[in-house]
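Notes for the one structure printed next.
For this depiction, one protein chain was excluded, whereas all remaining protein chains were kept in their positions.
By written order: A and B. Residues from 1 in each chain.
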Amino acid sequence: MPDSPVSALRVHALAVARGDRRVLSDLSFTLAPGEILHIRGGNGAGKTSLLEVLCGLRAPAAGRIEGQPTAAQRHWLGHKNALNPVLTVRENLVFWCALNGNDAAEVDAALARVGLKAQRHRPCGALSVGQRRRAALARLCAVSRPWWFLDEPLAGLDRAAVHVLADLLHAHARAGGAAVLTSHQALPDALACGVRELELGR
Amino acid sequence: MHALLGPAWALFRRELLLAARRPAEWAQPLVFYGIVALLFPLGIEAQNPALKVFAPAIVWVGALLAALLAVERMFRGDLEDGTLEQLLLAQAPAPLLVAAKFGAHWLLTALPLVLAAPLLGLMLGLDPLPVRVLTLGLLLGTPTLMFTGGFAAALTVGAQRAGILLPILVLPLMTPAVIFGGGAVHAASSGLPYAAPLYFLAALLALALTGLPLAAAGALRNAVE
Partner (left out) sequence: MWTWLHRLASPPGFYRFAQALAPWLYGVAVPLLALGAYGGLFVAPPDYQQGDAFRIIYVHVPAAALSLGIYTLMAAAGAIALIWRLKLAECAVVAAAPLGASFTALALATGMLWGKPTWGAYWVWDARLTSELVLLFLYLGVIGLNQAYAEARAGARACSWLALVGVVNVPIVHYSVVWWNSLHQGSTILSLDALRHPHISSDMLWPLLLTLAGFFLFFAAVWLRRVQNELLAREGNARWVTELHEHSAGTH
C-alpha cells in the first residue's frame, strides 16, 4: 500500500502538555510498519494530545520523535469528522482529495466500501452520527497513505461499521502500513487481533 | 507550481460553492451597507451640504462594518467540524490556503460593497470624479480590510469568550486605510492631486497580502493546539 519505503516511528522520552498542564511524560516506544497501536486511557488521560503530537499537529513538551511521517504520508482522523454540513458527502471527499493534491478517482469506490454509496449526494448535515463517521473513514481508502492516526474512530459506529473499520485496518497493516488509534475502552474482538495496546494513566 | 496552487484553488472553489448554497451570508452585508448609508442622511437632513463632506467617511466606515459582519464566522464552522485541522495538516503551505480563503471572502462579501459604492456616493451627493476615486480607494482598501479581519478571526476563533472582540481588534488596525481612503476623496473633491493617498493604500495592500496570511496561519495553529 505505501508508495515509498517508510521507517519506523521511534519515540524517546516524550512529554506531552495541554496548555500549561503536562498530561504525559517520559514515554518511549517504537512503532514499525505493519503494526497497529491502540492507545487506551480514560477521559483526560492525554490520548488525543499524544496522538496529535505523534501526528505532528502539536509540538511535544519534551523528548523527541524519529521517523515522523510527512504530510503526504499520514492520514489524520480527528474526533471531529471534517465534513462540512452544507456540502454533500461526495463533495466533501472530492474537496479533501483536491486539498491534498490527490485526484478524486477513488472517491466513489471508497464510499461504496464504507457503505455510503446510496447517501453520497446527500448533505452531510442530514446524515446520522454513525454515517458521518463512516464518511470520514472513507478518506482512508480514497487516498493511500502509509500512516494512519485515528482519534476515537469507534465513536458512533454500529457493529457493521466496526467490521468495515476492522477490515480497513487489517488490510492496511498487511500491506505494510501502520496505524495508531485511541479509545477509552477495550477494542471489540473484530478489531483487537494483532493490535498492540498502550495503556495511559497508570 | 501546480502542486502549490492546486490545493489553494480547491479551497477557493469550495468557499464559492458554500456561498452559492447559502446566499444570505454574502447578501446580508450588502443590505446592511445600504441601510447604514440610508440612515446617515436621515440623521442629518437631506439638503444639508455637510452630507457631501461626510460622504467618504460614511461609505468607508459603512463598508468596514459591513465587511466585518461576515468575517466573524470565517473560521468558526471549519473549527467546529474539524476541517481546520485538515487544512493545517495538508501538504500545501498553510499561509497560502489562508490567503485563498481570504481571497474568496473578499470576492463574496467585499467586492459587492465596492461595486455598490459608486451608487451610494452619488446618492450622498458626490461628484463623478470623487466617486471614481472613492471606488478605486475601496477596491485597494477592502482586501487589506478582509485580510486584517481574517487575521483577527483567526486570533479569536480559538477563544471561548470572544464576544464583540473582533471589531475591537480590527478597527484600530484599519485607521490608516480610512485616513488615506477618505483623504483621497477629499483631495479629489477639492481639485487637489489624489494619487499619493491611493499609492499609500496600495502599499498597505501589499503589506497585508504578504504579511497577514503568515500571521493568520500561525494564529490558527495556536487555535487548533
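We adopt the following convention: a contact is a pair of C-beta atoms (placed from the backbone, for glycine too) under 8 Å apart; a residue touches a chain by one contact, two chains touch by 3 or more.
Model, not experiment: these values are computed from the prediction.
From the set B:20, B:129 or B:159, the residue in touch with the chain omitted from the display is B:159, counting the whole complex.
The chain not shown here is touched by just one of B:136, B:171 or B:198, and that residue is B:171. Interface with the hidden chain, as seen from subunit B, comprises residues 151, 155-156, 158-163, 165, 168-169, 171-173, 175-176, 179-180, 183, 200, 204, 207, 211-212, 215, 218-219, 222-223, 225.
As for the chain not pictured, it touches subunit A at residues 19-21, 59.
Note that in this section only the chains that are shown with their structure count from here on.
In the complex of the two chains, the subunit A residues touching subunit B come out as 52, 55-59, 70-72, 74, 76, 78-87, 91, 95-96, 98-101. By the touch criterion stated above, subunit B contacts subunit A in their complex at residues 3, 6-7, 9-11, 14, 17-18, 21-22, 77, 80-83, 85-92, 97, 224-225.
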